[in-house]
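The structure follows.
Just one protein chain is left out here, and the rest sit where they should.
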Amino acid sequence: MSQTILLPERPPGAVALLLNGIFGENPVFRLALSLCPAVAVTTTVANGIMLGVAVLLVQVLSSVTVALVRRGIHPRVRIPAYTIIIAVWVSAIDMTLAGYFPVLYAQVGLYVKLIVAFAIIISRLEVFASRMPLIPTFWDGLGMGLGFLFALVVIGAFRELLGSGAILGHVVTPEKPLLFFALPAGGFFTIGILMAFFNALERWKRGGKAPTAAGGGAHG
Amino acid sequence: MSAPAAGSGGAPGRAAAGPPTWAPGETWRIVLSMTLICAAGAAILGGVYLGTERYAEASRQRNERAAVTELLSLGSDATVKEIRQFLSPARDAVIYRTGEAGADAGGNGTAEGAARAPREFVFALDGTLLRSGEIASANAGEKGLHPLGRIFVASRDGAPAGFVVEGEARGYKNRIRFFVALDREWRIAGVRVVEHEEDPGLGAEVATDWFQGQYVGRDLDGAANLDVTKDPMPEDWRDALRRRGTADDPAWTERYGPLRSRESDRPIYAVTGATISSRALTDGVRATILHFRRRWELLEPYLRAAGEGA
Amino acid sequence: MSAETIAPPEPAPFVIAPGPHVRAEETTTKIMWTVNAALAPAALWGALVFGLPAVGVIVAAVAGAVASEAVAGRVVRTRTSVRDGSAFCTGLLLALTLPPLVPLWAAFLGGAFAIIFAKTIFGGLGYNLFNPALIGRAFLMATLPLPMTAGWITPAPFFANAAAVTTATPLGAWREQGITAAMNLLGGAGSPWVSLIVGLRPGSIGEVSVLLVVLGGGVLLARRIITPTIPLSILVGVLLTTAPSGQAGLHLLSGGLWLGALFMATDYVTSPSTRNGQIVFGLLIGALTGIIRIYGGYPEGICYAILLANTLVPALNLWFRPRRPVFAGAPS
Partner (left out) sequence: MDSIRPGRFASRHVTSAALGLAFLLLFAATAAADGGDAVIRGARVRAPHHLRLELTRPASSLDPANFRLTDARAPDVPIEIRSVVAEEGNAVLLEVNDRLDPSAAYRIEMLDPAAARDVRPAPWALLLTVVLSSALINNFVFTRYLGLCVFFGVSRKRDTAISMGITFAVVMILSAMLSWGLFTFVMAPLKLKFLQIIVFIGVVAFLVQALDTILKKTHKSLHQRWGVYLMLITTNCIILAVPLLNAAAESGPAESFALALGSGVGFAIALFLMSCAREKLELARVPAAFQGLPIAFTLAGLFALAFMGFSGLTFLR
């Protein structure tokens, strides 16, 4: 999975890194799992944007911090140090969101705090930020963060449209078409269906060969 | 199970590798770097905490005042006084504290408000006044007090303009916090859910304008007998409620007035599939109004005597 | 064993297959159409007393199930076909558990959802973990709570029901207003008990006539398509949990208890394969039904009780292993 991806000798360019984060290694649909609590709680686009932005900020800030201070961190305590860095940024963003967007925050607050436990963030620090210079690290963090945001917005839109017949709170249909998708059970189905869709897309691109990612390993 | 958690994958393996390469100088470097990281983190967090806390408090107060004036359909020229209600630590007395000067509406803390020190009124459970007087700060010594919600008293040009009472109910999952607005004639001017954790699409519908619009216009008697029905809402009434905004609008009232008077004697129509949430909010609104009515009857004469009356 | 046996992807050390789920296609087809025939009297009765809306719901649900079986089966190339009658059976069972006033598009959608998400994506007949018809019903419960909990009409034999008037079911009335209200609702045919047994009461399309449902179940029992173990255990479970409330009679005769006990809990694929497992399974369904009806959030609990018990079937199959291998075979 993500930890074992081999890095090229020279850091790739900004555009490649961004695209990789959004599509190639989309942290939700392709690398799967690590973010599922956040993904599944997005019953609306607004929630998706809120959580997506929170994850984006945490990822970029932590990546940049690690890239800046990595020489000062002893390898022996790398993991605890990374955890502290992530926790600090999560706390900071948590407080900021709670202060500035109290209404939205009330719905997703617990999950903003739990960003600290998303294994994919720390794995990005391990794989990329601890070895690469500052600039590519920034682009990689941004790409991954945008990938989260993209996935969360897609899922939020899917569920809000089907579940409450609205997009960003604007009513599209007066009656709720399929309330099911706004419920927890519907969230699982949404992710299952979207993942299957991306799998099928990948198979089709490779001419029928089985996909490699989204196989179901164990991320913490 | 080939790949253990990223978060822990490195640490145990490394620890098991043992200390052959351990050098005394390294320990200091590790301690130093971790201390620095922690110190920097603490500094960042402390700064963010101080920065956001003040802003959050200010924005909370601003939002609440905006909600009060909107619920009562008042302009920004209205004055809003805040009264906090508490139960004493021994639960044997009710304490009312008038708000500080900063709690005036629209941010334009008037000279009158600024001059007045917060007051405290303490009543026994049977309604006798135990003591009253000025206190140093409205926030002083809140420890151990059980909050009973707040009352916002609005006035315009020195004349009373209505109340907004804060209430709480136990919803389907967690508590529902809401405001009930009463106009000068003690009619419900509006209900607004400000905090809830109900299921989206189901219980969360109690926080919508159309559901809350059902309460509007009921008088004290109607409020005391509020009930919930599982019957489907009549289509014309649903349509009317959907067209109604957050505040009362004369054009709406003119058009749908007859519907409103038809429905004002009927129970609240429960949200489909969320009777528990609908009932929780309705029971909460009813209890909040009944409690407020009794407390205000007690408190109002003393407030007026102290020159705090609205 | 038949030629249709599916080879596991890799040689498993030992496979405890639940029950006789591998059958010759011939047998499956025969069994499924027998079940459909056994359901016919109850379905016809529902159509008779609830009129055109009920007919529409039955047709729509069956159409949804059969159409999605045909389409989805082709897309993912399962080996089941429309002709074996299992999709028809799923659609019919779903329709029989629905209130008569469910919108037709919803009935169609429920049938499609049941087939696609409870059956096809698990590889078709024989691999599903949950009863597809009940998944369809639970999906509709979550999607359209209003018609699903309030779409009942008063029965009127022989299409006498010109304007359908919505009403409550006996169980709903019992929960909301108590036993007297429930009994008043059942005054139709003289004694409330006669109304319950004959089927002159508001309720889901196929569940109202206990008599005809039991008749259909009797046919299945006589043809040895099902055994009485599971239905009897369910009845005992309901009796045990509802007796303290003093209304065991009402609970045993109302709601979809008999339809669920005889036709859905006995589904080969989603019930345990050994007798002891089946007894535990049945008792669990009965107890959950009683608990949900009395303490839960819904007036009727059999649907969720069976689904919850379905989640335990793989575990029950492990806990109550047969001493010797069960040969999947013809029910002699």
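So that you can tell them apart, the chains are marked A, B and C in the order they are listed, and the count of residues begins at 1 in each.
Keep this in mind: a contact is a pair of C-beta atoms (placed from the backbone, for glycine too) under 8 Å apart; a residue touches a chain by one contact, two chains touch by 3 or more.
Model, not experiment: these values are computed from the prediction.
Counting contacts over the entire complex, the absent chain touches A, B, C. Considering the whole complex, the residue from A:Leu19, A:Ala40, A:Val69 or A:Leu134 that touches the absent chain is A:Ala40.
Although one chain is not drawn, the whole complex shows that of C:Ala87, C:Ala118, C:Leu144 or C:Leu200 it is C:Ala118 that touches it. In the complete assembly, the contact with the undisplayed chain comes from B:Leu125, out of B:Leu32, B:Ala58, B:Leu125 or B:Ala305. From the options C:Ala47, C:Ala138, C:Ile153 or C:Val210, the residue with contact to the unseen chain in the full assembly is C:Ala138.
Where chain C meets the omitted chain, the residues involved are 6, 8-9, 12, 15, 17-18, 75-76, 78, 117-118, 120-124, 127, 129-130, 135, 138-139, 141-142, 288, 291-292, 295-298, 301, 303-305, 307-308, 310-312, 314-315, 318. In the full complex, chain A makes contact with the omitted chain through residues 32-34, 36-37, 39-41, 80, 83-84, 87-88, 90-91, 94-95, 109-110, 113-114, 116-119, 122, 183-189, 191-193, 195-197, 199-200, 203, 210, 214-220. For chain B, the residues touching the chain absent from view are 1, 4-5, 7-8, 12, 41, 45, 49, 87, 91-92, 94, 123, 125, 127, 148, 170, 172-174, 224, 276, 279, 283, 286-287, 290-291, 294-295.
One rule holds for everything that comes next: only the chains that are shown with their structure count from here on.
On a Cα centroid basis, the chain most remote from chain A in this structure is C. Among the inter-chain contacts, the highest number of C-beta pairs connects A-B.
Inter-chain spacing, taken between the CA centroids of chain A and chain C, is 41 Å.
Distance from the chain A centre to the chain B centre is 33 Å, each centre being the mean of its Cα atoms.
Residues of chain A in contact with two or more other chains: 179, 183.
Shown for chain C are the residues that touch two or more other chains, namely 145.
Taken together, the chain B residues at the contact with chain C in this complex read 202, 230, 232, 272-273, 276. For chain B in complex with chain A, the touching residues are 1-11, 14, 26, 29-30, 33-34, 36-38, 41, 44-45, 48-49, 52-53, 55-56, 59-60, 63, 195, 197, 199-202, 242, 273.
The touching residues of chain A, counted against chain C in their complex, run 178-180, 183, 185-186, 189.
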